[in-house]
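The complex appears here without one of its protein chains, the remainder shown in place.
Each chain carries a letter (A and B) given by its place in the written order, and its residues are counted from 1.
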Amino acid sequence: MNLAQEFSQPEVQLGGIAPELLLVGVALIILVVDASFGRGDNRWYLAGLSALGLAGAAALAIMTWGDNELQLSNMIAADGLAAFSKVSLAAFGLLTVLLGRDYLARDKIEESEFYALVLFAVAGMMLMTAAADLIVMFLALETFSVSLYVLVAFRRASLASHESAMKYFLLGAFSSAFFLLGIALTYGAIGSTNLYGGADPVAEPGIANFITGTPTDDLSLLIVATGFLVIGLGFKIAAVPFHMWTPDAYQGAPSPITGFMAAGTKFAAFAALLRLFDASLFPLRSEWRPLLIVLAVATMIAGSVLAIVQEDLKRLLAYSSIAHAGFVLTGVIAANDRGVSGALFYLATYGVAVLGAFAVISLVAGRDEERVLLADHRGLFYEHPLLTTALTLFLLSLAGVPVTSGFVGKLVVFGAAVEAGYTWVVVVGVLTSAIAAFFYLKVMATMFLQERDPDAPALPVGRLASGVVAVAAVATIGFGLAWSPLINAAESATIFFQSPQEQSAPIPPGG
Amino acid sequence: MTEVAPSYFLVLAALLFSIGVVGALTRRNAIVIFMFIELMLNAVNLVFVTFSRMWGNLDGQVLVFFVLVVAAAEAVVGLAIILLITRRRESANVDDAHLLRW
Partner (left out) sequence: MILGDYLPILFLIILSTLFAGGSIYASSKVAPKRSTRAKRLPYECGIVPEKESERERFPVKFYLVAMLFIIFDIETVFMYPWAVAFDELQLFGLVEMVAFIVILLAAYAYVWKRGGLEWVE
């Protein structure tokens, strides 16, 4: 058997991965320059360089807006989904870096590695959203996962941080193996790992053009593969029953990183889910929908119920983030245009709100994060009215109360699911939202109605961190009142080769 | 020389993968758990190579390279984290990691 293939030089178009390349380049420069010339305690330029890199990456992503093509031998999709996701992820990274600067300076653990790893993680997440081939998706997933394993362990003095990193690492590697098995079986089923395939289905097979050209009884191996891919991605979005790592990792990680994980990891994994299920595997929806519905319902219920008994605010928000994964899944299940744009809107606004919430938590926690329990937030309002108001706003948004962005997000994804005929899933979603509102209210009552512990130390509030909180608060209320620009952007963020069936006219939320 | 049917390799890979899953779920030592996870990854590599031969293209073999490199990167980061803990605690047993509870 002669396996040799004729070499033909591929066309090199770097436009689709320019943001990732820039971020990786800046991260390498930060590492090498700081290791060679870094002196002194105040290394403001590290955060400055990272922020510049992220802003540049966002600009490069915006420049690809409107593109709708495959690049680099069909490995990379330059489409609306990728552009929208990359801009959102760059924004998350920017908030994380600025917040991280104050946090690291306070705990005296400022290192160039923190910034470089955040940049690597953002680059990996961006690549994940643009991956048009399963192996690129796997590499991207591992890039940001490995960066996050280290970032979770970044609190040098804290054994809890190291333990949570170990659990996160072991379960993350375990899930990667399942994801990889899914890729291998896909390869076995169709002879390629591409999501779309080329013009000629025989010479360049891919999932999308394989399904359309094959009678359904030959698809069993691909369906099995899909199940394994769901396990792998389910871990990353923290869907029940693959959520076990979430509370531990969220609790042990430095708070800015916890916020970044909640916002970024979820966004990247959901973007991949949307691309995989709502575009490539769309014709097989009768097969994967039951699976995702079970996941979504279990996730919404378990996340909301388990959050009630938490005493640690970071664990509470971890379970809340699990519940949110279930809400976004309803948008994926809907698999119509409104579902896709609604999920993207939801992820972008949820990310900003959760980053803001963890920014406040990191400020209240004080040095070495010693005050993260619910009880430590008693009477916070009377000492820090602005911070408390901001945290209240974020919690209201997570609860989905009107006038906040979280309300609009829920409305759109639930609306999309109703449109697709899954009203009962939405009923579960609304009921669990009501349960979830209970524990958000509990936190607010603690902050407003109880007496402040007189022994509580004064909080040093850095300028950058308060800026991050302010920006997140303005965005949360802004997108709650004037949602149309972001919704319109999400609606134009179509997925490459998205199937024309089940199209729906864009309907404004609430309309 | 008789050709071995590819399905045999797939069955072997399935068994290796299952041993990896069961081992990773039942063992308590972090390093041993990680060894079982590596076993799972290598079972997948066997699947890749088998399918590569069945399809007669090189994609599967190229993918194995990427899996190898990713597994090495993961191993280094993971072992560094485990080392960080064992140096402070003298044990790599996941049950001893008790600071976090559900």
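Here is the rule we go by: a residue touches a chain if its C-beta (ideal position, glycine included) is under 8 Å from a C-beta of that chain, and two chains touch if they have at least 3 such contacts.
Values in this document were obtained by computation on a predicted structure and should not be read as measured data.
A.B. asks: Just checking the interface: what residues of subunit B touch the absent partner chain?
C.D. replies: Within subunit B, the residues that touch the unshown chain are 14-15, 17-19, 21-23, 26, 62, 65, 68-69, 72-73, 75-76, 79-80, 83, 87.
A.B. asks: Which residue numbers on subunit A touch the omitted chain?
C.D. replies: Residues touching the hidden chain, for subunit A, are 7, 9, 28, 31-32, 35-36, 220, 224, 286-287, 290.
Throughout what follows, only the chains that are shown with their structure count from here on.
A.B. asks: Based only on mean CA positions, could you tell me how far subunit A sits from subunit B in angstrom?
C.D. replies: Computed from C-alpha means, the inter-chain centre distance equals 26 Å.
A.B. asks: Write out the stretch or stretches of subunit A touching subunit B in their complex.
C.D. replies: On the subunit A side, the touching residues are 1, 3, 5, 135, 138-139, 142, 146, 149-150, 153, 159-160, 162-167, 169-170, 173-174, 176-177, 180-181, 183-185, 187-188, 191-193, 247-248, 251-252, 306.
A.B. asks: Quick check on the complex: what are the subunit B residues that touch subunit A?
C.D. replies: 17, 20, 24, 30, 33-34, 37, 40-41, 43-44, 47-48, 50-51, 53-60, 63, 66-67, 70, 73-74, 77-78, 81-82, 84-85, 88-89, 94, 97, 99-100, 102
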